[in-house]
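See below for the structure under consideration.
With one protein chain removed, the remaining protein chains of the complex are shown where they sit.
Labels run A and B following the written order; every chain starts at residue 1.
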Amino acid sequence: MSPNPIVLLSDFGLRDSYVGVMKGVILGFQPKAVIVDLCHELPPQDVDAAAFSLRVSTRYFPKGSLFVCVVDPGVGSRRRIIWARTAGQQFLAPDNGSLGWLKDPVLECRSLENSGLWLPELSATFHGRDIFAPVAGRLAAGLKPERLGPEAADIQDNPFPQPRSDAKGVHGSLLLIDRFGNAVTNLSPSHVASRGMVVFKGRRLPLRHHYTEVQPGEALALIGSSGYLELSIRNGDFGRACKARPGDPVHARD
Amino acid sequence: MSPNPIVLLSDFGLRDSYVGVMKGVILGFQPKAVIVDLCHELPPQDVDAAAFSLRVSTRYFPKGSLFVCVVDPGVGSRRRIIWARTAGQQFLAPDNGSLGWLKDPVLECRSLENSGLWLPELSATFHGRDIFAPVAGRLAAGLKPERLGPEAADIQDNPFPQPRSDAKGVHGSLLLIDRFGNAVTNLSPSHVASRGMVVFKGRRLPLRHHYTEVQPGEALALIGSSGYLELSIRNGDFGRACKARPGDPVHARD
Partner (left out) sequence: MSPNPIVLLSDFGLRDSYVGVMKGVILGFQPKAVIVDLCHELPPQDVDAAAFSLRVSTRYFPKGSLFVCVVDPGVGSRRRIIWARTAGQQFLAPDNGSLGWLKDPVLECRSLENSGLWLPELSATFHGRDIFAPVAGRLAAGLKPERLGPEAADIQDNPFPQPRSDAKGVHGSLLLIDRFGNAVTNLSPSHVASRGMVVFKGRRLPLRHHYTEVQPGEALALIGSSGYLELSIRNGDFGRACKARPGDPVHARD
């Protein structure tokens, strides 16, 4: 039987050897590990980008998957590292809100304190290698989570940023711009269901179901693959054309 | 026995979680899947770049490999997704010409119409996750291709762009510029065999067998690893130095 996947998410990038070294450590503890890269190009230190990636991705991974999420601006400080469990999956992350946007409730949470499970020499800057990777490898090899450390009840809060509504419409913001220049918002289908258009920087975008309902080069808003409203240009780059940035406001109106 | 490799090719990039999520879906259907990334940094919506990558790469993969090629500017439209089989390998791709430059003839082709094999919720923008990945995972788990949908005879034509010859020589064009700045052309060894030089933007390049036949910093033309003529600078970046772009004309002369 194949072990459950270990899914890596980080801001380490692929320019350096950091991700490769984590995999080396994991394989040292579980030679049969099935390691999947979810993404390593999260913006450096952007905890919310990690939280969003987990929010929209975890349900596409098998039951039993272990997500190792290392966006860790507090590395080397006294911030905790936590193991968390939902109904079907497990997570390792710094206790910095990375797990705050998960859709499934966290049922159990532990603070990694059993340093006997870590690499013997701890660096000040790379706990992905020294703590996360050996613990992930050991869990994949059958380690009981109880061994990791004591239960942790008060993990850091980080609520998903909900849009607000008023008489003029629903007001949300951009969460990220993807490789194609699509601008992903925090507006969900229910926010835009009965609305006629979307407004971004004073520009009106038609609300459509498919790219092909507009001409190549035209802008539109549609529900994207994350389940949230996206602003796009068919066969073009909305982010570049409209200088869109995470945090920019977006409005759904009648 | 290890399952045959599933080879992923796309324009999704590695900045986002798209590729990682596809792997999660595949592993849900075939936990033992052997997944290889061929390339995910194809220029967005560049079907010919996908076609060229497949043309020069497939013969280096084992018999039985399944190539999942998702460069899909028509996603969400009524464009078909096809499964195709050559003598030794299988392919999934949108019916947009991505498979048009394969060297091996396509022996069988089916249109993916059995939506019962796809993810239950279909997004408008990410069929890589919702259709290609589950179908690839199921095929790797033993699904018979007959189950995918009916045979498709009239797949989209996309002939490889052949150079033309006249009294002055052979006239081709650049297909891509690689990471090192090498400019890959559509000229094959037979086009340049009896020629003395290559001309690009009025500049004459000597035709050589190895980089080391010129000095570091000097330009040359040689048959590259794709089997096509490449324009290069030894230990340098031809593309940047000569402002080379895909589509630029190149000439082989006596």
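Here is the rule we use: a contact is a pair of C-beta atoms (placed from the backbone, for glycine too) under 8 Å apart; a residue touches a chain by one contact, two chains touch by 3 or more.
Computed from a predicted model, the values in this text were never measured in an experiment.
*Asks:* From the list B:78, B:144, B:164 or B:210, which touches the chain that is not on show?
*Replies:* Spelled out, the listed residue whose C-beta touches the missing chain is B:210.
*Asks:* Touching the hidden chain in the complete assembly: which of A:31, A:189, A:217 or A:249 does that?
*Replies:* Considering all chains, including the one not shown, the answer is A:31.
*Asks:* Need a quick check: the contact residues on chain A for the chain that isn't drawn.
*Replies:* Interface with the chain not displayed, on the chain A side: 12-21, 23-25, 27-28, 31-32, 44-45, 73-77, 123-126, 129-130.
*Asks:* So which bits of chain B touch the chain we can't see?
*Replies:* Contacting residues on chain B, toward the hidden partner: 1-2, 5, 7, 9, 14, 34, 36-41, 53, 56-57, 60-62, 65, 178-180, 182, 209-212, 222-225, 227, 230, 235, 237.
Please note the rule applied: only the chains that are shown with their structure count from here on.
*Asks:* Suppose each chain is reduced to the average of its Cα coordinates; what separation in Å results between chain A and chain B?
*Replies:* About 30 Å separates the centre of chain A from that of chain B.
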